[in-house]
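Only one protein chain is missing from this complex, and each of the others stays in its spot.
Chain lettering (A, B and C) follows the sequence in which the chains are written, and residue indices restart at 1 in each chain.
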């Protein structure tokens, strides 16, 4: 589903965010991406979304080479890849309902679909009572959950989650990862970057560890760190 | 140092973010604020900074009633209260160096002081190599550490930290909290909101637990949750 | 697509409501530009009217006849003149009519009229050309006609429009040139102002646009609400502009017209101008937003 072939990403000519990364993620897989801060996890996701272009190497999504996708087709790629951004990226001028609805609206879904899907997905993340709030009226954790809701309202075949539990308390975090697991069971490929030891250790999924831009571990049923 | 007297904060007339909160935090104390997402931790900090006004009750900082502080004096209050914001709040048009320097510049410190303090504090949080990067060129964890550096470059008597480790890996998190402990030992009052069980359990400080806006626990040498 | 059109409209209106300050600013700038444009349009039109008015008087040469010319000779000359393709009309003024005119002209200076004995004034043809530029050529062709009187120096008495009129014409010519330059300048000013406004509005929302793109919106999906917004602001600006222009018109122009004793701007022209302004407003809005969006919408 997602294939990285010797991918290197260099910012500004000297910041090596990813170096020689080769990874295969199969359809329906669930993998944690772990690694210290600044090790290139977010960059990994940005490359999949074609938000950044690789300096070297090839990336394939569902057997399509990203570098061969035409500019005007990029939006259609992004609709297939739901993403929970580390900094949420909510539209400040839209309410919670509108923020989530927007991801459906861009695909041209009719209104009644939106009116059915959005409240449902917001109920799943526990925000039914905040439909009409604006992002700056939400707590950090609530914003994070809106971002999660938006990423999968669209039922995309791939779901990326960049530290989706960073602002959530442990029980809420467990709930969210359980939700991701449920989504994964319906056939969605899920990639989740995280620092949360408990979660990684509890859920025992594939773990890809990055360090200074290199893949230093790729382990099925792994735990957070070697030492722990 | 910080006294809340029956403080209630209501948003929009019906969202009770804090309800009847009475808390005393002594000078030189170190306290964790814990509680599920949306329980009012950030609101607690916003009230101390006079970013929001309480709906009811009184807040005293160093024996000054916040509601009696004149408008033009609010900036001087804020210089005494360093704050690590949950969403970092970095100036997007300034480099890392300038972002941290700005907190000194607003107090009218001469250039040579700025040139001495800023690199020093950035070294402490491990960002010496990113002085000239802009916030959107940093990873989530790096942005968070810039925010931490800015909050205490000024050596304020009070330091608030709103989930300062949410985007950091466990070892970096431990380092940061150790740093906060060191700062606390020099006489600074430190309040830290967090979801991180490990940290709370390891450092064994005073724990104030909020739940739906109410203080449900206030315990010296506490742990994260009752259950754990 | 029907769903989308509705969506874009809704999107544009909510965006305008939530960014009230920006919307008001954009409408203000548009209407200011269009008021200026309309105002200049009016002034140029009025100047044009004035110029035509004056031109009307300078495409005419006066051909004086010898007193002894007979009626037949006169008619033959008249036919000769009328046959020329450059000539629009010929008017005959007899000696008596000429005297009347002279007396009328100098009725405030009785001393001059008193001095006149009998009728020293010659009969004349007032020959109007299709364009003032033919004056010389027509006069040339009349030079060898015997019916035309001759002055002391033996020169045929054919009079061209007076110097003063010529000078005024030069003036209005210059004013018209300025007017044209000013209209073009203002059109450029208007378009650039609106596009600056819209560009700033988009600049203020550049982060939002970036997010929309990451969520999978196509460029046109992002653009449309802005364009609808631009067009709407353009039209609103035009309407405000028209109201202000009409107010200025009725207040100022009536004064000028009273002074000039002429109706320089017709209602028909005002209506035309209004439609034009609305159209220009729409185009400005649409082009402005589309142009501005180009910078911030690259995948």
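By our rule, a residue touches a chain if its C-beta (ideal position, glycine included) is under 8 Å from a C-beta of that chain, and two chains touch if they have at least 3 such contacts.
Source: prediction; values computed, not measured.
**Q** Quick one: which shown chains sit in contact with the chain that's not drawn?
**A** Looking at the complete complex, the unshown chain comes into contact with B, C.
**Q** With the full complex in mind, choose from C:72, C:104 or C:117 the residue touching the hidden chain.
**A** C:117
**Q** Hey, which of B:29, B:51 or B:137 is the one touching the hidden chain?
**A** Of the candidates B:29, B:51 or B:137, B:51 is in touch with the missing chain.
**Q** Based on the whole complex, identify which of B:79, B:155 or B:206 touches the chain you can't see.
**A** From the options B:79, B:155 or B:206, the contact with the absent chain belongs to B:79.
**Q** Of the residues B:20, B:58 or B:105, which one touches the chain left out of the display?
**A** Hidden-chain contact among the options goes to B:105.
**Q** Give me the chain B residues in contact with the hidden chain, please.
**A** For chain B, the residues touching the absent chain are 49-51, 71-72, 74-76, 78-79, 83, 85, 89-93, 102-103, 105-108, 110-111, 150, 154.
**Q** In the full complex, which bits of chain C touch the chain not displayed? Write them out.
**A** Missing-chain contacts on chain C: residues 21-22, 25, 28-29, 32, 36, 110-112, 114-117, 120-122, 151-152, 167, 170-171, 173-175, 177-178, 181, 189, 192-193, 196-197, 199-201, 203-204, 252, 255-256, 259-261, 295.
Basically, only the chains that are shown with their structure count from here on.
**Q** Compare the CA centroid of chain B with every other chain's and tell me the farthest one.
**A** Farthest by centroid: C.
**Q** Which two chains have the most contacts between them?
**A** Most contacting pair of chains: A-B.
**Q** If I average the Cα coordinates per chain and compare with the overall Cα mean, which chain comes out closest?
**A** Answer by centroid distance: A.
**Q** Using the average of all C-alpha atoms in each chain as its centre, how far is it in Å between chain A and chain B?
**A** Centre-to-centre distance between chain A and chain B: 28 Å.
**Q** Give, as an integer number of Å, the spacing between the C-alpha centres of chain C and chain A.
**A** 63
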